[in-house]
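A single protein chain has been removed from this complex, and every other one stays in its place.
Presenting subunit A:
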Amino acid sequence: MQQNNHLNRRGFIIAGSATILGAATPSFAISSGSAEGLVNSLVAEVLKTVNASMSDNARFAKFEQIFARYADVPLIARKSLGPAYQAANKSQQAAYVDAFKGYMARSYGGRYFKQFIGAEIKVTKSKKISGGYLVDSSVKTKGGTPFLTQWHVIDARGTDKMYNIFVEGVSILTDTRTQIGSMLDARGGNIDKLIAHLKTAR
């Protein structure tokens, strides 16, 4: 009885400190296994979609669903716009994130994932990094030499979500930010015009 109480007290103290830590820093509910699992499922869906015979629009709609499920799209949207996002008002922010969903499907799905057509993708390893895991995969395409694609998986409130992709060191998020920055510059920094453009841009 005495021992039990002792354990309970200790358990309570540990639980208490865990709560405090959890409140202070993002909790790490995800593991290397769950991050690799996410990438495996994501890759399977992406390969199925790039290799399927369907219209471009159907493919983009499919990618939008895939990203909604596997990626932290609102975070990627914010990070792609940078400081201009903070400067926008609430309704502009919402309209931007909404337009970004379609843009991301068209640009990631239509451009970057084109390289995966007919490829075999194998998850090879993962390592813990700040904010989540970096999952390595080897992409073997027909004819070309295998290349490394790394998936930055983050802990989004306890669930695994894709945050960024590095293809042989090239950050897709950085590239997307470059593209969106150019679009915004070309429109004199007008975010409403950017949003309108994003609805059809690819």
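Keep this in mind: a residue touches a chain if its C-beta (ideal position, glycine included) is under 8 Å from a C-beta of that chain, and two chains touch if they have at least 3 such contacts; residues count from 1.
The rule is simple: contacts and distances are computed from a predicted model.
Engineer: Would you kindly match the missing chain to its UniProt protein name, picking from "NADH-quinone oxidoreductase subunit N", "Glycolate oxidase subunit GlcE", "Phosphate transport system permease protein PstA" or "VacJ lipoprotein"?
Structural biologist: Spelling it out: the chain absent from the display is recorded in UniProt as "VacJ lipoprotein".
Engineer: Of the residues A:159, A:178 or A:200, I need the one that contacts the missing chain.
Structural biologist: A:178
Engineer: Would you indicate which residue among A:48, A:140 or A:202 is in contact with the undisplayed chain?
Structural biologist: Touching the chain that is not displayed is residue A:202.
Engineer: Taking the full complex into account, what residues of subunit A touch the chain not shown?
Structural biologist: 26, 72, 75, 78-79, 82-83, 85-86, 111-112, 114-115, 117, 129-132, 134, 142-144, 150, 152, 154, 163-164, 166, 168-171, 173-175, 177-183, 186, 201-202
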